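Omission of a single protein chain aside, the complex is shown with its protein chains in their original locations.
Then we have subunit A:
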Amino acid sequence: MAHQAHAYHMVDPSPWPLTGAIAALLMTSGLAIWFHFHSTVLMTLGLILLLLTMYQWWRDIIREGTFQGHHTPPVQKGLRYGMILFITSEVFFFLGFFWAFYHSSLAPTPELGGCWPPTGITPLDPFEVPLLNTAVLLASGVTVTWAHHSIMEGERKQAIQSLTLTILLGLYFTALQATEYYEAPFTIADGVYGSTFFVATGFHGLHVIIGSTFLAVCLLRQVQYHFTSEHHFGFEAAAWYWHFVDVVWLFLYVSIYWWGS
């Protein structure tokens, strides 16, 4: 039987890059068709295809790593580089929205009343729910670190409990933010204040949901004994992403909620 003379992973041919690309095509075209012809069929089809692609692609990665042993140290190093580069790209994504916020708020135009917050806008009190949200995310940063140490020390029960707590805190943040959105005295259509506020915090909220989902998958994997004390990169990647989400919130809180009020 032939043995590979290297430690790298030569993946089996996979259909998921194609299905993912088609999903992107269907979602974008579907968006245009929805706008012009009021039909959501194409866009929905694209979304379903996206979900199917993500489920099967990531399922296969777990199979390749945990069940087939392909994630050797050099391969894991590559995965680490990949996750770091991805998070870096997300940092740049948010940087754009912060740029937009500071562009408008540092030199408010006469149309806004020459002040920030603009005339007519009652901003949210930064020391009410937003401060609670800050505490929630900071606490979740502690619990996810607790989970990491539990995994490294082989403490199965503690790992499961702390990871569950982290996810619950993430869901609590999302619920609080949803009520804030509902109760806010201003909308996304309220000038540049509304635009910058809801686009920046909205994308952040989406990332909290993505991060919570990633952690939930890790919880499922931890329960199913996928992680060992020496090898648990999937969890580390989720924890890195979660810390990133936390840091973005801190910047949002200080810039938009606090300074911006």
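To be clear about the criterion, contacts are C-beta pairs under 8 Å (C-beta built on N, C-alpha and C of every residue); 3 or more make two chains touch, one makes a residue touch a chain; residues count from 1.
Here, contacts and distances are computed from a predicted model.
Participant: When you check the chain that is not on display against UniProt, which of "Cytochrome c oxidase subunit 7A-related protein, mitochondrial-like", "Regulator of G-protein signaling 7", "Vacuolar ATPase assembly protein VMA22" or "ER membrane protein complex subunit 1" does it turn out to be?
Facilitator: Record says "Cytochrome c oxidase subunit 7A-related protein, mitochondrial-like".
Participant: If the hidden chain were put back, which of A:66, A:143, A:177 or A:196 would touch it?
Facilitator: The one listed residue touching the chain not shown is A:66.
Participant: Touching the absent chain: which residues on subunit A qualify?
Facilitator: Counting over the whole complex, subunit A touches the hidden chain at residues 1, 3-7, 11-16, 18-19, 22-23, 25-26, 29-30, 32-33, 36-37, 41-42, 45-46, 48-49, 52-53, 56, 60, 63-64, 66-70, 72-73, 154, 156-157, 160, 223-226, 228-231.
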